[in-house]
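Missing here is one protein chain; the remaining ones are kept as they sit in the complex.
Presenting chain A:
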């Protein structure tokens, strides 16, 4: 039985906990202020469209490319597809070449979230049948041309499951062999090249679709919400992933409400981590803007100005690039210190 009242040191019950001065929020190097470090270059190389982008700093891509990441959860409705869309576009915005595969065979939705539903003409099933080539089935996003969507099947068609998993492995191989085969590391041109990231949106459950989706993956992002139903499924799915040989599993805790955590009505992110024992990739706060962005087909991370959940997704994408994990989590909102705070206002 899962307990709601397990508390680690540093959870919501320890209100006076402070960081040791040497603790860094992230494993990576301290923030370099590259705006001041960039020396003026006398002879600038010809500008490519990517080079026009201005960066304060860039995340360092670690690990062997293409990084094949499956986004899974076990339970449905916890935000797998939303996470795939937002992290995918965040990675594209960071300059990495991304292919998002909607492996949710029966109930695909990633195209809707990305606003690309009218552009999906061919799917993996047509590629397997020889009715089109792989590059014809890839839907390139016009907003960020280094982001491509690949749907595994049309809503009412059936996937021949006999070689479903193998088919995804072939796809990954074919994508890897695309172009000249060199990885762009976020600096390459926008033409077809080997992707830096292949994100696989896994269907809910542990049925044939799940087995197909996890086949080519090297690492997994487990999405869960801070409730016991999602946690039980997440633990089960983590066990299956580990049995299948995927050891690099990080989790994202979605729909976190700090007000409920403060009132002891919701498990904190640290409680969730204690139960699952997985490193944290991100904690996404509950945000009404998620539904609006879904309705618009315009992922949250593209919002201007960015929202709280959008920023959290961007941070998660950053950590994914650097194979990093969270070292500190937001536990509760601090009361505002205003003029009337002296009087208890």
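Basically, a contact is a pair of C-beta atoms (placed from the backbone, for glycine too) under 8 Å apart; a residue touches a chain by one contact, two chains touch by 3 or more; residues count from 1.
The rule is simple: contacts and distances are computed from a predicted model.
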From the names "Ribosomal RNA-processing protein 42", "RRP15-like protein", "Protein MULTIPLE CHLOROPLAST DIVISION SITE 1" or "DEKNAAC104743", which one matches the UniProt record for the unseen chain?
"Protein MULTIPLE CHLOROPLAST DIVISION SITE 1"
What is the set of chain A residues that contact the non-displayed chain in the whole complex?
8-12, 14-15, 17-19, 21, 23-26, 31, 52-57, 93-94, 105-106, 127-136, 142-143, 145, 153, 157-167, 170-171, 173-174, 177-178, 207-209, 211, 215, 235-236, 238-240, 242-244, 258, 268, 270, 273-274, 276-280, 302, 305-308, 311, 314-315, 318, 325-334, 336
